[in-house]
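A single protein chain has been removed from this complex, and every other one stays in its place.
Should a chain be cited, it is by its letter among A, B and C, assigned in written order, with residues numbered from 1 in that chain.
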Amino acid sequence: MRKISVGVLGATGAVGQRFVQLLAGHPWFEVTAVTGSDRTVGSRYADKVNWILPAAIPAGVADLVVQPTQPNLDVPVVFSALPSKQAAEWEPQFAAAGYAVVTNASAHRMTSDVPLLIPEINPDHTALIAHQKIARGWAGFIVASPNCSTTSIVLPMKVWHDAFNLEAGVITTLQAISGAGYPGVASLSILDNIVPHIGGEDEKLEQEPRKLLGTVGEGEIALADMRLSAQANRVPVMDGHIGSVSVKLSLSPSVTEAIHALETWSPPEICAELPSSPGRVLIYHPDPDRPQPRLDRDAENGLAWTVGKVRACPVLDMRFLALTHNTLRGAASGSILNAELLAVQGYI
Amino acid sequence: MRKISVGVLGATGAVGQRFVQLLAGHPWFEVTAVTGSDRTVGSRYADKVNWILPAAIPAGVADLVVQPTQPNLDVPVVFSALPSKQAAEWEPQFAAAGYAVVTNASAHRMTSDVPLLIPEINPDHTALIAHQKIARGWAGFIVASPNCSTTSIVLPMKVWHDAFNLEAGVITTLQAISGAGYPGVASLSILDNIVPHIGGEDEKLEQEPRKLLGTVGEGEIALADMRLSAQANRVPVMDGHIGSVSVKLSLSPSVTEAIHALETWSPPEICAELPSSPGRVLIYHPDPDRPQPRLDRDAENGLAWTVGKVRACPVLDMRFLALTHNTLRGAASGSILNAELLAVQGYI
Amino acid sequence: MRKISVGVLGATGAVGQRFVQLLAGHPWFEVTAVTGSDRTVGSRYADKVNWILPAAIPAGVADLVVQPTQPNLDVPVVFSALPSKQAAEWEPQFAAAGYAVVTNASAHRMTSDVPLLIPEINPDHTALIAHQKIARGWAGFIVASPNCSTTSIVLPMKVWHDAFNLEAGVITTLQAISGAGYPGVASLSILDNIVPHIGGEDEKLEQEPRKLLGTVGEGEIALADMRLSAQANRVPVMDGHIGSVSVKLSLSPSVTEAIHALETWSPPEICAELPSSPGRVLIYHPDPDRPQPRLDRDAENGLAWTVGKVRACPVLDMRFLALTHNTLRGAASGSILNAELLAVQGYI
Partner (left out) sequence: MRKISVGVLGATGAVGQRFVQLLAGHPWFEVTAVTGSDRTVGSRYADKVNWILPAAIPAGVADLVVQPTQPNLDVPVVFSALPSKQAAEWEPQFAAAGYAVVTNASAHRMTSDVPLLIPEINPDHTALIAHQKIARGWAGFIVASPNCSTTSIVLPMKVWHDAFNLEAGVITTLQAISGAGYPGVASLSILDNIVPHIGGEDEKLEQEPRKLLGTVGEGEIALADMRLSAQANRVPVMDGHIGSVSVKLSLSPSVTEAIHALETWSPPEICAELPSSPGRVLIYHPDPDRPQPRLDRDAENGLAWTVGKVRACPVLDMRFLALTHNTLRGAASGSILNAELLAVQGYI
């Protein structure tokens, strides 16, 4: 099979670098275009990027010339790692010009006709794409990945919502510093410290799960009917977001039933066709001191959810902790899975 | 005034060292006896203690000879920094022998006739002492300090309970490593990591506030009628526990009313007589990124509560974050305040 | 005594904040002017500063209006916390206009007629001031503090140089993140990591001690005749720089003699007249695991040198470790001591 050429928008930033790294050797996609800021345009990628990942820059991309972020790239698909403000401006222009825009940016996540997508959770939401193209008059389209903190908690919520109807959830997150990009959080701010505030994060945690667990309606997603309350905290951990969640479940399952639902859940069948799909998507860990970021974030190449501490909640109904790797499952790898889904579904 | 001689039980451990340090120069108390394990008994304190605090060992204590932990010390008051198991065994023997035992250990916190005490919250609970002495036939008595994580969240809970009737609370804590004593948490366990489990801590967080906010009944405390749900996490921070709490309040106050209650609260009048009482007991911090351990733990010599992020909760009624210094307000300093209260009330 | 009004140049940055904090309540100096960047000029200091220190902004300074960094402040003395490039431009203009410029910036440290000053080490170097004013035609003058890493190691070097003639030294430093200011080092760069490079630091460590230990000549300092080799490393520590140093000493003292020289050294008599002078300037610590940043940086309000691990060196002659608090002794407090010295000597 001939590989599909793809571009990476904002390829020199922290998330952009992850896209470049993860797409090296991908069976279906090949990075043939990278875009960057004025400082970098016209230069060799390897000469201008401040590469912060341990492994070396993939050979095929190192020599690419950085292009401006404008919709004249010679590729059908672009992965967007643009900052939110630039994403708001440029992603629609790429979509209008016919590109499939697979974005990790927050700009269009809650836009009503843009699918907010995790293949294991709502692969059917891509049905919005047809509406989106017609309504906007676009030759292309946009699909978005959720915020990395949303991702960390949403899979067990989905499993229990399907099984027991999740009415409400109180969420506290402990989020790694890599979620803030580079340079991101100053070391003086976070060493020996906690910062109990991440701008806009609480709102994302309270809204995005409702869209991911919503249902496809007339040209938009009907948000799931649930109330969520979130408190996001930055902690001195490199990678891996933990969410501590108490939920109200209409069917009031026992702890055994709640665990059983997690252990017997399996992803939609279409996920088996995605080459990046992890062997185990949801790992239920019975030890009382799990999940832990350093021990669990790299499970299944950073694509698994690790869930633990399922206990009855004296105030609501049930509690759990969930963890994912925020820059892999929660960012670049998640978007690549989205693109793989789009390929299998024939959208690209 | 002649100072009251006091002993420190378990004086060589982490909490014991804090007692020794904090009691140096105390206006009412003077450490004249220290006890320790077999390894240290009979030796000069300074020769056997593995002193882990930055400042030097107070001169008056350095030369004391370590005594066995047995009720034949020549002091009327003992501060107990014993491990839980030893506390369970020895504290009753000291009380029986006539000592006032002011303990930081967990062994007797939930014992029905032992006051669990924070002077700013429930100074009237010392009324239990008379019952305790009669029922047990003790010449002395035991009063206990709550767990350091309980302490961090209980003051704002009390203020709102008094004002709005607190029915329920969902609590997630982020707790510093010093809470585990020395050597405590292995660096390999916590560097670049979170450990979402502290043995017995969730249960303490779910029970102790109910006793602190309870009322004095016939020979025991009637626990406050509230449901609490707790998830305690260890984080790579030296000192300072944060609690993130969502609460259900019967009177459904507005955010403005909830903040007003905190800002206008003042401690019981008797607290003004305690020499260690901080100038400000409850600091409401309006910035969205506070409290933070490194910035707020040392407020008022580590004796203040810093409360922030008061917001409406979409699931329950109201949310807040609270922070105290876990080894000062949450441990040794808290017990010293308890002893000062006992002195003012005439119990010692 | 009426206090001397002083200004702080660059008062909103990390070092500027330290000046503001440390000068609050100073017996001789009072901050009555603060300068800042265009963003802050014309506003109330407290409204524009991103205050990063635990304690609150001193009341007297909070309400000052930020002025531009230009030599029309109504004070005779300015403390400069300017970035190096701005210091190079503005400090001479302030000196020309008659101000006593007491700088912590690097711009003029190695300028031949500018004293590089630590009161305990070379108080006689202020003799250069007369030369400087004449040669430059300035009504005022500049005196500089050394780099914080230089400071950490230079006192034991001085003691041994005076006693045994120090010919050469191999220096490796472990430097705290606060040395880089705010935001300074990205947390992604330094958590669970070492960065073995601090721009220009090795050169400063190899040159500045030679000037500090040099002698006053004709309008300049004759550098001490010694070869120094430095490797500076950034480590994940908040405050406190350690230097590990091996030195060649002409007189080849024994370890006992080397330690004796440290223990019997006392600062120049004039230091007793400086109100910020610490009780103990040089603390020799005999334990094999000292100095340590967290345990020793705050000794004597962050103004002491802690020296340890004095051992024979199998390659050169003698080894030691030395530590100071980099933002106190190594920056703001050091400059304040310099200003106190200037006051005692009649220069201000």
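Basically, a residue touches a chain if its C-beta (ideal position, glycine included) is under 8 Å from a C-beta of that chain, and two chains touch if they have at least 3 such contacts.
Just so you know, these numbers come straight off a predicted model, no measurement behind them.
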*Selected from A:100, A:185 or A:295 as touching the chain missing from the view*: A:295
*Given the contact definition stated above, which residue among B:24, B:238 or B:270 touches the chain not shown here?*
B:238
_Contact residue for the chain not shown (choose from B:61, B:87 or B:190)_ = B:190
*asked:* For the chain not shown, which residue from C:37, C:233, C:301 or C:345 touches it across the whole complex?
replied: C:233
*Spell out, residue by residue, where the missing chain touches chain B.*
14, 52, 177-178, 182-192, 236, 238
_For chain C, which positions touch the chain that isn't shown here?_
168-170, 172, 174, 192-197, 206, 227-229, 231, 233, 235-238, 242, 244, 246, 248, 288-295, 308-309, 313-316, 319, 321
_Give me the chain A residues in contact with the hidden chain, please._
54, 191-192, 294-296, 298-299
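As a convention for this text, only the chains that are shown with their structure count from here on.
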*Using the contact definition stated above, find the chains touching both chain B and chain C.*
A
*Rounded to the nearest whole Å, what is the centre-to-centre distance of chain B and chain C, using the mean of the C-alpha atoms as each centre?*
41
_Euclidean distance of C-alpha centroids - chain A vs chain C, Å_ = 47
*Of all residues in chain B, the ones touching two or more other chains*: 192, 294-295
